[in-house]
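Have a look at the structure below before the remarks.
Note that one protein chain of the assembly has been removed; the remaining protein chains are unaltered in position.
Showing subunit A:
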Amino acid sequence: MTASTVEDTTRREASRRVGFSISAKQAWGLLFVAPYMAVFVLFVVFPVSYSFWLARDPQLYVELAKDPIFLRTAINTLVFLLVAINVKMVLALFLSGFFTHPRWWVKITAALFVLPWAVPSIPTILSIRFMLNPEWGVINQLIFKLTMDDGPNWLNDPTLAMALSMVVHIWKSLPFWTLILLAGRLAIPQEIYEAASVDGAGAWHRFRYITWPSISMLYVTCTLLSMLFTLGDFNSVYLLTGGGPADLTHVLATLGIRYLRLDQLNMAMASIVCAMPFVLPLVFFMMKRLSR
């Protein structure tokens, strides 16, 4: 911080000496950054401002609050965030420890484990959806073979359907966070562990006193970032339940699209604008953390 301030001052003095025109280097700098700024203005600034403008009428929010589906969606989103993110991050933390073990078969498992993340959502989520089909799905066939009873109609029960959307979300995004936490663990110098082992520290003590203090900040950052990504996850819910049964399993990400399909553009914008007081502080906090 101080170094760059000093540098800035010297540069400012240097340019003052040359004159008031911006230096050639800065002109080139602007030219190189121009394509990104064009993308940013055209496809972020304009759409976001436009959506705030469309959603400016206070009456929209009254209407939104009266829509029982909106209220249900808000609760679903909250539960989704709280449960899915915590389960996912704790699993990722645990599995990242598993993947540090140097075994040939653990390496192969790690390579395969990435597949759900690398492969497109649509075929895999539809595959899971099909496994859950009450008549022909493999899961209910198995239940029938074992108990001679019909299994539940998984996606017809809003609570089960919501829970299964979370399972799908975790299936899809667990590999990414596991890899990030694994990278964090591998960055810890091995000698510390060796020294601790010599002193007779067991696995739990090594985790408690070496691993956790080293990666707890990373863990918190990942959890917050995962919160923003999870809010933006449309596929897990839409492809599994389509928001059904009876629009009871929507989350904010699918609700906007629902209004859009009902040709209620202003409501779609308003439902997203509603989330902004919660999203923006988190976004600014993350920017602060990661731009250092």
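Here is the rule we go by: contacts are C-beta pairs under 8 Å (C-beta built on N, C-alpha and C of every residue); 3 or more make two chains touch, one makes a residue touch a chain; residues count from 1.
To be clear about the criterion, contacts and distances are computed from a predicted model.
Asker: Have a look at "CRISPR-associated protein", "Protein-glutamine gamma-glutamyltransferase", "Carbohydrate ABC transporter membrane protein 2 (CUT1 family)" or "Aminomethyltransferase" and point out the UniProt protein name belonging to the hidden chain.
Answerer: "Carbohydrate ABC transporter membrane protein 2 (CUT1 family)"
Asker: Which listed residue, A:V39, A:I75, A:V90 or A:A246, touches the chain dropped from view?
Answerer: Of the listed residues, the one touching the omitted chain is A:V39.
Asker: Since one chain has been left out of the picture, which residues of subunit A touch it in the full complex?
Answerer: 11, 24-26, 28-33, 35-37, 39-40, 42-44, 46-48, 50-51, 54, 95, 98, 101, 103, 105-106, 109, 111-116, 118-124, 126-128, 130-131, 136, 138, 141-142, 145, 171, 175, 179-180, 183-184, 187, 217-218, 221-222, 225, 228-229, 231-235, 238-239, 242, 252-254, 256-257, 260, 265, 268-269, 272, 275, 279, 282-283, 286-287, 289-291
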